[in-house]
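The next block holds one structure in the form of structure tokens; read it before the comments.
The complex appears here without one of its protein chains, the remainder shown in place.
This part shows subunit A:
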């Protein structure tokens, strides 16, 4: 367990807490990229998923797309996007958005589909418009699965943003990628532990949120 002592040494070195490469800055960067990516992906995927779930159209396409994207290696997509679009913030964020869409899409349409059709018919029978059915019946009742999709997407982005450090993105993955380059194992381990804690904290927060959501 000596390596964990060394990682502790890395944590308690004060220079690792300041400046561009300091832990607070890298952590905020990582959270920032994750938030940006998830917001963009939600704006694209959730309305589309709600529409697919509500109308039942394009369902086959959505299922096939979600399955196919799971087979696509993340690292390949990330490196390819840089060779095509150059370095900077846009190419990695674009790739991260693409990878965050399938879980959100699946959560949205599965959430709507999980609502009992008799409930939906009853809502229509009461004279609700299609928009009212969606907003007041289907979305609230499908919320647990919608949140589940959001949870998977967030965790996926936190993990993939770490890998994206290889193609020059900032954030916590820098410690791992830079550490591998100079064989600095305490730094690799320290950075990895922060990512794991971040993922666990987010997963826990979502678990609480899902418990609070009216199911």
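Here, a contact is a pair of C-beta atoms (placed from the backbone, for glycine too) under 8 Å apart; a residue touches a chain by one contact, two chains touch by 3 or more; residues count from 1.
Following the convention adopted for this analysis, contacts and distances are computed from a predicted model.
Colleague: One chain of this complex is not shown here; going by its UniProt record, which of these names is it: "Branched-chain amino acid transport system ATP-binding protein", "Aspartyl/glutamyl-tRNA(Asn/Gln) amidotransferase subunit C", "ABC transporter permease subunit" or "Succinate dehydrogenase hydrophobic membrane anchor subunit"?
Modeller: Of the names offered in "Branched-chain amino acid transport system ATP-binding protein", "Aspartyl/glutamyl-tRNA(Asn/Gln) amidotransferase subunit C", "ABC transporter permease subunit" or "Succinate dehydrogenase hydrophobic membrane anchor subunit", the absent chain's UniProt record gives "ABC transporter permease subunit".
Colleague: Just one of A:39, A:89, A:122 or A:200 touches the chain that is missing; which is it?
Modeller: A:200
Colleague: Considering the complete complex, identify which of A:18, A:57 or A:70 is in touch with the unshown chain.
Modeller: Selected residue, touching the omitted chain: A:70.
Colleague: Could you list which residues of subunit A touch the chain missing from the display?
Modeller: These residues touch the chain not displayed: 1, 3-4, 7, 67, 70-77, 79-80, 82-84, 155, 158-159, 162-163, 166-167, 173, 176-177, 180, 185, 188-189, 191-193, 195-196, 199-200, 203.
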